[in-house]
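One structure, as structure tokens, below. Some questions next.
Shown here: the complex without one of its protein chains, the others still in place.
Moving on to subunit A:
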Amino acid sequence: MWQSLVNYFTVDMLGLSGRLNDTINFFIYDTVKILFLLIVIIFVVSYLRTHFNTEYVRAHLQGKSELYGNILAAFFGIITPFCSCSAIPLFLGFIQARIPLGVTFSFLISSPMNNEVAIALLFTLFGWKITAIYIGFGLLVAIIGGFVIGKMNLEKYILLDVKPMEGELEDVGEVKMSQKQRAKEAWHYTYDIFKQIWLYVLVGVGIGALIHGYVPADFIAKYAGGDNWYGVPLAVILGIPMYSNAAGVMPLVEVLTEKGMLLGTALSFMMAITALSLPEAMILKKILHVRLIGIFFGIVGFGIICIGYLFNFILQ
């Protein structure tokens, strides 16, 4: 219905046709669709999140067996907020509670990768099936990545000497808040995120609309399509420094896949953008040896590349 309304506006009212109509029609249609669904989905995720905080997660992970801990940590990563400036206190706090290094990394990988903006945009642009597969694969990378890091005995690369806590953490339990308070906080959070990303979305959709209207499909298919073996690793390398632009890149990904870029390649790109962030690595450098950060990036990067190929293979 929304599409026919936009069609009526651009074709009947403005009298546009051809490529110009394609471009402007796409821009209006996608901007409104994306912004609307972003607000709805971020609000829902933020509301769910008011039930958990990182302290709760830590108390819950304490004393769990290793692989079970990896799995639990990866799932917690979906629902708990994570800001990269919390990376250090989170890391040290987890070690202090004697949570294994691998389990800590499972959380650290899962949390930014399954963030609400990535989930909201994926759902908006590709539907629930792709979103579910993305989350599933994201969890897999977090669980296996953390497990492998845990098995490598890398504790010596932690630069600060953290004294383990005496005794057990008291279980902080669920956060106590009224429904109204939760809704208020979720709305506050949604507004906050919206303020940060709306411009990226507009720019992203704008560039996407231009590509949609004016760039021929075979051009993209030739460079990012199925025949190029290097598409996936290249997408991952390009994604690492782009962390802050996740919101703007997603609309581009939509157009690129529509024009022939393989979905696995696109998903690898997105995972790299959200899970491997350069700013986070710089922050972690204060407490972790570069070698440990390198291993972390290496393992996660490798996992993301595997998933990209796997996804491309499944869909072919």
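In the analysis below, a contact is a pair of C-beta atoms (placed from the backbone, for glycine too) under 8 Å apart; a residue touches a chain by one contact, two chains touch by 3 or more; residues count from 1.
Here, contacts and distances are computed from a predicted model.
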UniProt protein name of the chain not shown, from "Protocatechuate 3,4-dioxygenase subunit beta", "Thioredoxin family protein", "CRISPR system Cms protein Csm5" or "Putative zinc-finger domain-containing protein": "Thioredoxin family protein"
Per the touch definition above, residue among A:Thr10, A:Thr23, A:Thr54 or A:Ser277 touching the missing chain: A:Thr54
From A:Leu90, A:Ile133, A:Leu154 or A:Ala235, residue that would touch the chain that is not displayed: A:Leu90
Subunit A residues touching the omitted chain (full complex): 53-55, 58, 81-86, 88-90, 92-94, 96, 160, 162, 169, 185, 188-189, 287
